[in-house]
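Shown here is a partial selection of chains from the complex, left in place.
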Amino acid sequence: MSGETNGKRIDRDDFLSGWTAIPQKVRAASPVVHCITNYVTAPWCADAVLAAGAAPIMADEPDEMAEIASLAGALVLNIGTLRHSRLTAMRLAAETAKRLARPIVLDPVGAGASRLRTESALEIVREFRPAAVRGNISEILALAGRGGETRGVDASPSELVGRRRLADGARLAASLAEKWRCVVAISGPYDIVSDGARTCAVGGGDEMMTRITGCGCMESALLGAYLAAEPDAWKAAVAAMALMSLCGQRAARAVRQAGEGTASMRIRLLDAVSLFTGGELTAADVKIL
Amino acid sequence: MSGETNGKRIDRDDFLSGWTAIPQKVRAASPVVHCITNYVTAPWCADAVLAAGAAPIMADEPDEMAEIASLAGALVLNIGTLRHSRLTAMRLAAETAKRLARPIVLDPVGAGASRLRTESALEIVREFRPAAVRGNISEILALAGRGGETRGVDASPSELVGRRRLADGARLAASLAEKWRCVVAISGPYDIVSDGARTCAVGGGDEMMTRITGCGCMESALLGAYLAAEPDAWKAAVAAMALMSLCGQRAARAVRQAGEGTASMRIRLLDAVSLFTGGELTAADVKIL
């Protein structure tokens, strides 16, 4: 519940004051979230955004990007199943979002798996200054130029566990956050969220979340919804990660109890997102680092 | 159960005679329904069409449109995630459908949110004379040139409620139906269905239907299946809207009882569609206007 920064004891509740209100703010404002995303997880991202009380719009035709992006409270760019035409749409939408000062989330799906993905993600970071970048450790390392090997779209489940790993992840997130001047969120058994000045680890979740497609994509889409309702991007990101961790944990427990499998995991996870009110956040395992 | 038109009392059962047989006609004929649709709700549309006992085919490559469209009993054009290439496919498929006198459904998703969508939808109406146009009030207003503001893909939930709103909606639907010489269906808390001569309101449904992606898209796809089996397009449309309202209502009730969320709502809704036999339609809340 508390951490140490520069010798000063930090209380988690100071850092996160008011964050339990974010989910209700989203429902009250019901912001439009413009997602330019892959066709594998698009149905889940749309449903996740709706479950959180926001309104998804998934347009990706370059010709309508300026109009659609201007309707939206946030823009989510997800480079899964990236095509050049969709990248063109992303650039146009991001220009509008940047001009109108709307928050942009970048989900660098598969960065490191192809030059196109790594370079496209870095171009977006450079040109359009996202409010937040959320990926798994392989993807974030690829963007940091420390790629090495990514198997594509999944993080190795044992990454970032253990105290030393956590410290490494925190340093990585903080340095990239400072460099890119945005929030960096690294998903894993512990999620790391940093804006350079503030860094925390969010525990919880469940291994079963890695066995359904698009948990990361949904998290990024939900982060878009949260950013549209909460001006403090770091707080919004911690809340979005904690939301998914708590809902994933609850869903996995129910699935195991009922002897169900991964498809039920998805249903229970989305159900939990739709029933989430915000107060549950006080139970989240958040460590200020 | 009854209404008044030109001073003459109309019995609902006269207008809708035989409509309870439509769901079984669909299952018996199992018509191929060609859907050119968006990649967000395509999985749900395909599943909805199958659940109703028809056979979906979702091709959108211009090169195969003439062949595919000629196999189908109905064509559903949905302009969500519209791309120019998909629009080209729509034109080619619609030409074939028109030549072969197969019914076309237009779902103008997001009309009003971009010029491309509004104009493409209007072009389809003008050039290919759909049998039915189904959208929410924002989309239909946009096509009527009374656009004002649409937030994109969702109707405001409080639209069209109340007696005066219903009358306004009925007038709008009837005048467009007459102008376009097709059935116009406006989805909302009360759905309005008109072919110019006959207009009714279908109640039921549940607010929870607005919290899953693609209820409207599924409704349009199901309408395609119904039009392929029932020559009276107005009756087919009333039946499709009533089907969704009844199934949505039943699903929402079960979801609330079980303390579930929106993902379960989708499962229960599709389950209900697959179990629907037609006799249930007698319980539908249909008011002849």
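Letters A and B mark the chains in the order given here, with residues in each chain numbered from 1 onward.
Criterion: contacts are C-beta pairs under 8 Å (C-beta built on N, C-alpha and C of every residue); 3 or more make two chains touch, one makes a residue touch a chain.
Here the structure is a predicted model, which is why all the values come from computation and not from measurement.
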(request) Could you work out how many identical chains the complete complex has, if 2 are displayed? (result) 3
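Note that in this section only the chains that are shown with their structure count from here on.
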(message) Can you compute the centre-to-centre distance for chain A and chain B, using the mean CA position of each chain? Integer Å is fine.
(response) 35
(message) Touching residues of chain B toward chain A in the complex: what are they?
(response) 38-41, 43-44, 80-84, 110, 113-117, 151-154, 211-214, 259-264, 266-267
(message) Please output the residues of chain A touching chain B within their complex, sorted ascending.
(response) 32, 39, 42-43, 46-47, 50-51, 55-61, 63-64, 67-68, 71, 85, 266-275
